[in-house]
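Okay, structure first, notes after.
Removed from the display is one protein chain of the complex; every other protein chain stays in position.
Our next item is chain A:
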Amino acid sequence: MSAAVIVFPGSNCDRDCKVAVERSTGEAVQMVWHAETELPQGLDLIVIPGGFSYGDYLRCGAMAAESPVMQAVKKAADDGVAVVGICNGFQILCEAGLLPGALLRNKGLKYVCKPISLTVANGQTRFTAGYQGQREVIMTQGNGDGNFFADAETLARIEGEGQVVFRYVDNPNGSVNDIAGIQNARGNVLGMMPHPDRAFEAELGSADGAVLFQSIYAAA
C-alpha cells in the first residue's frame, strides 16, 4: 500500500492526515508539494488535506484546484486511485471538478468547530465498508464554508446513485439534504467536511475516522 498527502501553501491538516493514515493502517505516507507535476508511482490513496489553501482567497479551494499537482491528481483519479478530500480538501475537489456541487458559507455565518455525529448514508463504498453496518459515527467538524450546495438536478442524481456517503445528524451549516460527504459516480473519490483525521484514536474522542482509512486499504 502506498499513500500520499498533498501539501498546498496554507494547508494545516497535512501532518494530521499523514499521522492519521499511518496510525490507522501502519503504513508510511509520503508528502507531496503542490508544485509537483507528477505523483509518486503506484499510489493507492491520495489525501487532499484540510486548512486554508491560498488563504481561502477568491473562494475556498479555488486556487489550489489550479495547482500543478492537481492535473496529476485528476489523472490518478481517472485511473481509479482512491482520493479523499477532507474539509478544504473537499472544497478543492469540488472546485477541480472531481466532485459535483460546491461549498457555500455556513448558513449561520459562523465557523463551526465541534465533535459531530454523522450517519453513514452509504455503507457499501470503499470508504465505509469497514463500518460493517454501524449507522452512526463521530468525527470533528471545523469549517466556515461547509454548506454543501448542488442544483436540484445534480442533487437528484447523486442521491439516486448512492453518492451521498455521510449525513449530519444535526445539520450545523445548512448543507442541502444534511450532506456531509459525497463520492463521485465511480466511487473512488470522496469529499467530506468532517475530519476523520481528527478522530483516529480514542484519546481524540473518537476512533471512527481510523475505520475510514482502514476501509480504503482493505479495498485496495
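One rule holds for everything that comes next: contacts are C-beta pairs under 8 Å (C-beta built on N, C-alpha and C of every residue); 3 or more make two chains touch, one makes a residue touch a chain; residues count from 1.
Keep in mind that, in the parts below, contacts and distances are computed from a predicted model.
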Name per UniProt, for the chain absent here [options: "Phosphoribosylformylglycinamidine synthase subunit PurS", "Sugar ABC transporter permease", "Multicomponent Na+:H+ antiporter subunit D" or "Ferredoxin"] | "Phosphoribosylformylglycinamidine synthase subunit PurS"
For the full complex, which residue in A:L58, A:A156 or A:A218 touches the chain that was left out?
-> A:L58
Among A:R15, A:K107 or A:R157, choose the residue that contacts the chain missing from this document, as touch is defined above.
-> A:K107
Hidden partner sits against chain A at residues 58-59, 62-63, 66, 94-95, 100-102, 104-109, 147, 149-151, 174
